[in-house]
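Apart from one protein chain that is not included, each protein chain of the complex appears where it belongs.
Chain naming follows the written order as A, B and C, and within any one chain the residues start at number 1.
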Amino acid sequence: MKAFNVVAEPIDPQLYADYVLRPEAGAVTLFTGHVREWTKGVKTLYLAYEAYVPMAEKKLAQIGREIEERWEGTRVAIAHRIGELQISDIAVVIAVSSPHRKAAYEANEYAIERIKEIVPIWKKEIWNDGEEWIGDQKKKPEGETI
Amino acid sequence: MKAFNVVAEPIDPQLYADYVLRPEAGAVTLFTGHVREWTKGVKTLYLAYEAYVPMAEKKLAQIGREIEERWEGTRVAIAHRIGELQISDIAVVIAVSSPHRKAAYEANEYAIERIKEIVPIWKKEIWNDGEEWIGDQKKKPEGETI
Amino acid sequence: MITIHYFAGIKDLTGTAQETLQFAGQTVDQLRKELAGKYPGMDENSVQVAVNEEYALPDDVLSEGDVVALIPPVSGG
Partner (left out) sequence: MITIHYFAGIKDLTGTAQETLQFAGQTVDQLRKELAGKYPGMDENSVQVAVNEEYALPDDVLSEGDVVALIPPVSGG
(Lines give C-alpha, C1' and ligand atoms only; values in the text may rest on other atoms or scores of the structure.)
Protein backbone atom coordinates (compact mmCIF):
# COMPACT_ATOMS: atom_id res chain seq x y z
CA MET A 1 0.00 0.00 0.00
CA LYS A 2 1.31 3.42 -0.97
CA ALA A 3 0.44 6.38 1.24
CA PHE A 4 -0.40 8.43 -1.86
CA ASN A 5 -2.11 6.08 -4.16
CA VAL A 6 -4.14 6.00 -7.37
CA VAL A 7 -5.79 2.59 -7.66
CA ALA A 8 -8.12 0.78 -10.05
CA GLU A 9 -9.56 -1.56 -7.42
CA PRO A 10 -12.02 -0.88 -4.57
CA ILE A 11 -10.47 1.06 -1.70
CA ASP A 12 -10.36 -0.29 1.84
CA PRO A 13 -10.37 2.92 3.91
CA GLN A 14 -9.24 1.18 7.08
CA LEU A 15 -5.82 0.54 5.53
CA TYR A 16 -5.25 4.26 5.26
CA ALA A 17 -6.55 5.00 8.76
CA ASP A 18 -4.22 2.33 10.13
CA TYR A 19 -1.31 3.78 8.18
CA VAL A 20 -1.55 7.20 9.82
CA LEU A 21 -2.13 5.98 13.38
CA ARG A 22 0.78 6.47 15.78
CA PRO A 23 1.23 6.58 19.59
CA GLU A 24 1.33 10.40 19.42
CA ALA A 25 -2.04 10.54 17.65
CA GLY A 26 -5.11 11.41 19.66
CA ALA A 27 -7.32 11.92 16.63
CA VAL A 28 -7.77 10.36 13.22
CA THR A 29 -10.13 11.77 10.62
CA LEU A 30 -11.07 9.58 7.72
CA PHE A 31 -12.94 11.15 4.81
CA THR A 32 -14.49 9.02 2.11
CA GLY A 33 -16.00 10.53 -1.01
CA HIS A 34 -18.72 8.34 -2.49
CA VAL A 35 -20.57 8.21 -5.79
CA ARG A 36 -23.86 9.98 -5.08
CA GLU A 37 -27.01 8.88 -6.84
CA TRP A 38 -28.53 12.34 -7.34
CA THR A 39 -26.77 15.56 -8.29
CA LYS A 40 -28.85 18.67 -8.88
CA GLY A 41 -31.95 16.60 -9.65
CA VAL A 42 -30.23 14.36 -12.20
CA LYS A 43 -29.82 10.66 -11.49
CA THR A 44 -26.30 9.34 -11.99
CA LEU A 45 -25.99 5.79 -13.35
CA TYR A 46 -22.29 5.50 -12.61
CA LEU A 47 -19.07 7.49 -12.80
CA ALA A 48 -15.86 6.94 -14.69
CA TYR A 49 -12.63 8.40 -13.33
CA GLU A 50 -9.44 8.86 -15.29
CA ALA A 51 -6.08 10.05 -13.96
CA TYR A 52 -2.64 11.01 -15.15
CA VAL A 53 -1.46 8.45 -12.63
CA PRO A 54 2.21 9.25 -11.97
CA MET A 55 1.57 12.98 -11.72
CA ALA A 56 -1.58 12.45 -9.65
CA GLU A 57 0.36 10.44 -7.09
CA LYS A 58 3.06 13.12 -6.98
CA LYS A 59 0.42 15.78 -6.39
CA LEU A 60 -1.25 13.73 -3.64
CA ALA A 61 2.15 13.42 -1.98
CA GLN A 62 2.64 17.17 -2.34
CA ILE A 63 -0.65 17.76 -0.54
CA GLY A 64 0.57 15.45 2.21
CA ARG A 65 3.76 17.49 2.57
CA GLU A 66 1.80 20.76 2.60
CA ILE A 67 -0.32 19.42 5.45
CA GLU A 68 2.55 18.05 7.50
CA GLU A 69 4.28 21.43 7.23
CA ARG A 70 1.18 23.45 8.06
CA TRP A 71 -0.21 21.30 10.90
CA GLU A 72 2.58 20.05 13.14
CA GLY A 73 2.53 16.40 14.06
CA THR A 74 0.02 15.33 11.42
CA ARG A 75 0.42 12.30 9.21
CA VAL A 76 -1.49 11.86 5.95
CA ALA A 77 -2.47 9.13 3.51
CA ILE A 78 -4.67 9.59 0.44
CA ALA A 79 -6.00 7.24 -2.21
CA HIS A 80 -8.12 7.92 -5.27
CA ARG A 81 -9.79 5.27 -7.33
CA ILE A 82 -10.08 5.34 -11.13
CA GLY A 83 -12.19 3.38 -13.61
CA GLU A 84 -15.94 2.76 -13.42
CA LEU A 85 -17.54 3.36 -10.03
CA GLN A 86 -21.08 2.49 -8.99
CA ILE A 87 -23.38 4.36 -6.60
CA SER A 88 -21.91 4.50 -3.06
CA ASP A 89 -18.48 3.26 -4.18
CA ILE A 90 -15.56 5.10 -2.59
CA ALA A 91 -13.83 7.44 -5.05
CA VAL A 92 -11.39 9.00 -2.61
CA VAL A 93 -10.18 8.39 0.92
CA ILE A 94 -8.21 10.85 3.05
CA ALA A 95 -6.77 9.82 6.41
CA VAL A 96 -5.15 12.33 8.75
CA SER A 97 -3.82 11.69 12.23
CA SER A 98 -2.88 14.40 14.65
CA PRO A 99 -2.12 14.80 18.35
CA HIS A 100 -5.29 16.91 18.70
CA ARG A 101 -8.60 16.82 16.89
CA LYS A 102 -8.75 20.37 15.52
CA ALA A 103 -5.82 19.85 13.17
CA ALA A 104 -7.14 16.48 12.05
CA TYR A 105 -10.42 18.03 10.89
CA GLU A 106 -8.86 21.10 9.30
CA ALA A 107 -6.10 19.24 7.51
CA ASN A 108 -8.49 16.64 6.15
CA GLU A 109 -10.79 19.27 4.68
CA TYR A 110 -7.77 21.09 3.26
CA ALA A 111 -6.73 17.87 1.50
CA ILE A 112 -10.02 17.42 -0.36
CA GLU A 113 -10.04 21.07 -1.42
CA ARG A 114 -6.51 20.74 -2.77
CA ILE A 115 -7.32 17.49 -4.55
CA LYS A 116 -10.06 19.34 -6.39
CA GLU A 117 -7.60 22.07 -7.35
CA ILE A 118 -4.36 20.41 -8.39
CA VAL A 119 -4.58 16.65 -8.81
CA PRO A 120 -4.92 15.52 -12.44
CA ILE A 121 -7.97 13.31 -12.07
CA TRP A 122 -11.15 13.65 -14.10
CA LYS A 123 -14.67 12.48 -13.53
CA LYS A 124 -17.18 11.58 -16.21
CA GLU A 125 -20.82 11.37 -15.17
CA ILE A 126 -22.96 8.88 -17.00
CA TRP A 127 -26.74 9.36 -16.92
CA ASN A 128 -29.57 7.55 -18.68
CA ASP A 129 -29.47 9.95 -21.59
CA GLY A 130 -25.85 10.98 -21.89
CA GLU A 131 -22.47 11.51 -20.33
CA GLU A 132 -20.10 14.37 -19.66
CA TRP A 133 -16.60 15.04 -18.38
CA ILE A 134 -16.94 17.27 -15.35
CA GLY A 135 -14.66 20.29 -15.11
CA ASP A 136 -14.56 21.84 -11.70
CA GLN A 137 -14.34 25.37 -13.12
CA LYS A 138 -12.19 26.28 -10.12
CA LYS A 139 -9.77 29.11 -10.42
CA LYS A 140 -6.36 27.89 -11.39
CA PRO A 141 -3.97 27.09 -8.52
CA GLU A 142 -1.88 30.11 -7.69
CA GLY A 143 1.63 30.51 -8.87
CA GLU A 144 2.23 27.19 -10.46
CA THR A 145 0.16 27.08 -13.59
CA ILE A 146 -0.39 28.82 -16.84
CA MET B 1 -25.04 -2.56 16.60
CA LYS B 2 -26.76 0.50 18.02
CA ALA B 3 -26.27 3.83 16.25
CA PHE B 4 -25.63 5.51 19.61
CA ASN B 5 -23.64 3.07 21.58
CA VAL B 6 -21.58 2.79 24.74
CA VAL B 7 -19.55 -0.41 24.59
CA ALA B 8 -17.02 -2.25 26.70
CA GLU B 9 -15.34 -4.04 23.78
CA PRO B 10 -13.00 -2.70 21.08
CA ILE B 11 -14.79 -0.57 18.49
CA ASP B 12 -14.78 -1.43 14.79
CA PRO B 13 -15.15 2.01 13.19
CA GLN B 14 -16.11 0.60 9.81
CA LEU B 15 -19.42 -0.65 11.22
CA TYR B 16 -20.41 2.93 12.00
CA ALA B 17 -19.23 4.27 8.64
CA ASP B 18 -21.25 1.57 6.90
CA TYR B 19 -24.30 2.39 9.01
CA VAL B 20 -24.47 6.02 7.85
CA LEU B 21 -23.77 5.36 4.15
CA ARG B 22 -26.74 5.84 1.81
CA PRO B 23 -27.20 6.42 -1.95
CA GLU B 24 -27.75 10.14 -1.26
CA ALA B 25 -24.41 10.41 0.54
CA GLY B 26 -21.47 11.90 -1.32
CA ALA B 27 -19.31 12.26 1.78
CA VAL B 28 -18.67 10.30 4.96
CA THR B 29 -16.47 11.61 7.74
CA LEU B 30 -15.26 9.16 10.34
CA PHE B 31 -13.57 10.53 13.43
CA THR B 32 -11.76 8.24 15.83
CA GLY B 33 -10.39 9.47 19.14
CA HIS B 34 -7.44 7.43 20.33
CA VAL B 35 -5.53 7.06 23.58
CA ARG B 36 -2.48 9.28 23.16
CA GLU B 37 0.79 8.33 24.75
CA TRP B 38 1.93 11.81 25.72
CA THR B 39 -0.17 14.67 27.09
CA LYS B 40 1.54 17.88 28.13
CA GLY B 41 4.85 16.10 28.59
CA VAL B 42 3.45 13.34 30.80
CA LYS B 43 3.44 9.75 29.60
CA THR B 44 0.11 7.98 29.91
CA LEU B 45 0.22 4.27 30.77
CA TYR B 46 -3.42 3.67 29.97
CA LEU B 47 -6.86 5.24 30.41
CA ALA B 48 -9.96 4.06 32.19
CA TYR B 49 -13.36 5.33 31.04
CA GLU B 50 -16.55 5.14 33.04
CA ALA B 51 -20.04 6.11 31.87
CA TYR B 52 -23.53 6.48 33.15
CA VAL B 53 -24.45 4.18 30.31
CA PRO B 54 -28.21 4.63 29.74
CA MET B 55 -28.00 8.41 30.03
CA ALA B 56 -24.84 8.53 27.89
CA GLU B 57 -26.57 6.67 25.08
CA LYS B 58 -29.55 9.02 25.33
CA LYS B 59 -27.24 12.02 25.11
CA LEU B 60 -25.38 10.58 22.11
CA ALA B 61 -28.74 10.10 20.40
CA GLN B 62 -29.65 13.68 21.27
CA ILE B 63 -26.47 14.88 19.59
CA GLY B 64 -27.44 12.84 16.53
CA ARG B 65 -30.85 14.54 16.44
CA GLU B 66 -29.29 17.97 16.87
CA ILE B 67 -27.05 17.30 13.87
CA GLU B 68 -29.76 15.90 11.63
CA GLU B 69 -31.87 18.99 12.36
CA ARG B 70 -29.02 21.43 11.81
CA TRP B 71 -27.41 19.88 8.71
CA GLU B 72 -30.05 18.64 6.30
CA GLY B 73 -29.60 15.18 4.88
CA THR B 74 -26.97 14.07 7.37
CA ARG B 75 -27.01 10.73 9.16
CA VAL B 76 -25.03 10.08 12.33
CA ALA B 77 -23.71 7.16 14.39
CA ILE B 78 -21.55 7.45 17.51
CA ALA B 79 -19.95 4.93 19.81
CA HIS B 80 -17.88 5.43 22.95
CA ARG B 81 -15.90 2.72 24.66
CA ILE B 82 -15.57 2.31 28.42
CA GLY B 83 -13.22 0.29 30.61
CA GLU B 84 -9.43 0.14 30.39
CA LEU B 85 -7.94 1.37 27.11
CA GLN B 86 -4.34 1.06 25.97
CA ILE B 87 -2.29 3.48 23.87
CA SER B 88 -3.81 3.92 20.37
CA ASP B 89 -7.07 2.16 21.29
CA ILE B 90 -10.19 3.86 19.96
CA ALA B 91 -12.14 5.64 22.71
CA VAL B 92 -14.77 7.23 20.48
CA VAL B 93 -15.95 6.96 16.90
CA ILE B 94 -18.19 9.46 15.11
CA ALA B 95 -19.55 8.72 11.63
CA VAL B 96 -21.46 11.32 9.64
CA SER B 97 -22.75 11.02 6.09
CA SER B 98 -24.02 13.91 4.05
CA PRO B 99 -24.82 14.72 0.44
CA HIS B 100 -21.91 17.21 0.41
CA ARG B 101 -18.61 17.27 2.22
CA LYS B 102 -18.85 20.58 4.08
CA ALA B 103 -21.69 19.41 6.30
CA ALA B 104 -19.98 16.09 6.96
CA TYR B 105 -16.90 17.83 8.35
CA GLU B 106 -18.78 20.47 10.33
CA ALA B 107 -21.30 18.07 11.82
CA ASN B 108 -18.62 15.60 12.83
CA GLU B 109 -16.62 18.24 14.67
CA TYR B 110 -19.82 19.50 16.30
CA ALA B 111 -20.46 15.98 17.60
CA ILE B 112 -17.12 15.65 19.39
CA GLU B 113 -17.51 19.10 20.95
CA ARG B 114 -20.97 18.21 22.21
CA ILE B 115 -19.76 14.84 23.55
CA LYS B 116 -17.23 16.71 25.64
CA GLU B 117 -19.97 18.99 26.95
CA ILE B 118 -23.00 16.87 27.75
CA VAL B 119 -22.35 13.12 27.64
CA PRO B 120 -21.82 11.57 31.10
CA ILE B 121 -18.55 9.78 30.45
CA TRP B 122 -15.41 10.23 32.51
CA LYS B 123 -11.78 9.56 31.79
CA LYS B 124 -9.16 8.57 34.33
CA GLU B 125 -5.53 8.92 33.30
CA ILE B 126 -3.09 6.46 34.78
CA TRP B 127 0.61 7.38 34.78
CA ASN B 128 3.63 5.69 36.28
CA ASP B 129 3.31 7.65 39.50
CA GLY B 130 -0.41 8.22 39.92
CA GLU B 131 -3.85 8.55 38.44
CA GLU B 132 -6.54 11.19 38.16
CA TRP B 133 -10.09 11.63 36.96
CA ILE B 134 -10.06 14.27 34.24
CA GLY B 135 -12.68 17.00 34.41
CA ASP B 136 -13.01 18.97 31.22
CA GLN B 137 -13.61 22.23 33.12
CA LYS B 138 -15.91 23.27 30.30
CA LYS B 139 -18.66 25.71 31.05
CA LYS B 140 -21.91 23.96 31.82
CA PRO B 141 -24.21 23.32 28.86
CA GLU B 142 -26.63 26.16 28.48
CA GLY B 143 -30.16 25.96 29.70
CA GLU B 144 -30.31 22.43 30.85
CA THR B 145 -28.19 22.19 33.92
CA ILE B 146 -27.83 23.55 37.38
CA MET C 1 -37.09 6.67 48.41
CA ILE C 2 -34.91 7.98 45.66
CA THR C 3 -31.84 6.25 44.26
CA ILE C 4 -28.63 8.22 43.82
CA HIS C 5 -25.80 7.12 41.50
CA TYR C 6 -22.21 8.28 41.88
CA PHE C 7 -19.48 8.26 39.24
CA ALA C 8 -15.79 8.88 38.73
CA GLY C 9 -14.19 11.17 41.30
CA ILE C 10 -17.43 11.53 43.26
CA LYS C 11 -17.71 7.78 43.60
CA ASP C 12 -14.16 7.70 44.96
CA LEU C 13 -15.27 10.33 47.49
CA THR C 14 -18.51 8.68 48.58
CA GLY C 15 -16.99 5.21 48.55
CA THR C 16 -20.14 3.81 47.01
CA ALA C 17 -21.68 3.67 43.52
CA GLN C 18 -25.20 4.25 44.78
CA GLU C 19 -27.40 4.76 47.80
CA THR C 20 -31.04 5.48 48.57
CA LEU C 21 -32.44 8.41 50.52
CA GLN C 22 -35.83 9.68 51.68
CA PHE C 23 -35.95 12.88 49.64
CA ALA C 24 -39.20 12.93 47.69
CA GLY C 25 -40.87 16.35 47.77
CA GLN C 26 -37.62 18.26 48.11
CA THR C 27 -35.72 19.97 45.33
CA VAL C 28 -32.70 18.99 43.29
CA ASP C 29 -30.77 21.88 44.82
CA GLN C 30 -31.65 20.79 48.35
CA LEU C 31 -30.41 17.29 47.58
CA ARG C 32 -27.20 18.58 46.14
CA LYS C 33 -26.51 20.68 49.24
CA GLU C 34 -27.40 17.77 51.48
CA LEU C 35 -24.93 15.50 49.72
CA ALA C 36 -22.21 18.16 49.62
CA GLY C 37 -22.61 18.42 53.42
CA LYS C 38 -22.56 14.68 53.88
CA TYR C 39 -19.41 14.19 51.76
CA PRO C 40 -16.87 16.92 52.52
CA GLY C 41 -14.64 17.57 49.57
CA MET C 42 -17.43 17.39 47.01
CA ASP C 43 -17.24 20.53 44.86
CA GLU C 44 -20.92 21.28 44.80
CA ASN C 45 -20.60 23.99 42.16
CA SER C 46 -19.06 21.71 39.59
CA VAL C 47 -21.55 18.89 40.07
CA GLN C 48 -24.60 18.60 37.86
CA VAL C 49 -27.63 16.56 38.80
CA ALA C 50 -29.52 14.25 36.47
CA VAL C 51 -32.98 12.98 37.32
CA ASN C 52 -34.21 9.93 35.44
CA GLU C 53 -31.35 10.23 32.97
CA GLU C 54 -31.88 13.88 32.06
CA TYR C 55 -30.15 16.99 33.37
CA ALA C 56 -32.34 18.64 36.01
CA LEU C 57 -32.88 22.23 37.09
CA PRO C 58 -32.17 23.35 40.69
CA ASP C 59 -35.85 23.91 41.47
CA ASP C 60 -37.09 20.60 40.07
CA VAL C 61 -38.90 18.65 42.79
CA LEU C 62 -37.97 15.02 43.37
CA SER C 63 -40.62 12.30 43.35
CA GLU C 64 -40.77 8.93 45.02
CA GLY C 65 -38.83 6.41 42.92
CA ASP C 66 -36.75 8.98 41.03
CA VAL C 67 -33.31 7.88 39.90
CA VAL C 68 -30.78 10.64 40.48
CA ALA C 69 -27.18 10.84 39.34
CA LEU C 70 -24.48 13.26 40.41
CA ILE C 71 -22.54 14.21 37.30
CA PRO C 72 -19.05 15.61 37.82
CA PRO C 73 -17.53 17.50 34.88
CA VAL C 74 -17.62 15.09 31.96
CA SER C 75 -14.44 14.13 30.11
CA GLY C 76 -15.39 11.73 27.36
CA GLY C 77 -13.89 11.67 23.91
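The rule is simple: a contact is a pair of C-beta atoms (placed from the backbone, for glycine too) under 8 Å apart; a residue touches a chain by one contact, two chains touch by 3 or more.
Small disclaimer: the values here were computed from a predicted structure and weren't measured.
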item: Shown chains that the omitted chain touches within the full complex; value: A
item: Contact with the hidden chain (one of A:G33, A:G64 or A:P99); value: A:G33
item: Missing-partner contacts on chain A, residue numbers; value: 33, 49-52, 54-56, 58, 80, 91-92, 112, 115-124, 133-138, 140-141, 144-146
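In the analysis below, only the chains that are shown with their structure count from here on.
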item: Length of the line joining the C-alpha centres of chain B and chain C, rounded to whole Å; value: 24
item: Length of the line joining the C-alpha centres of chain A and chain C, rounded to whole Å; value: 49
item: Residues of chain B whose C-beta touches two or more other chains; value: 33, 112
item: For chain C, residues contacting two or more additional chains; value: none
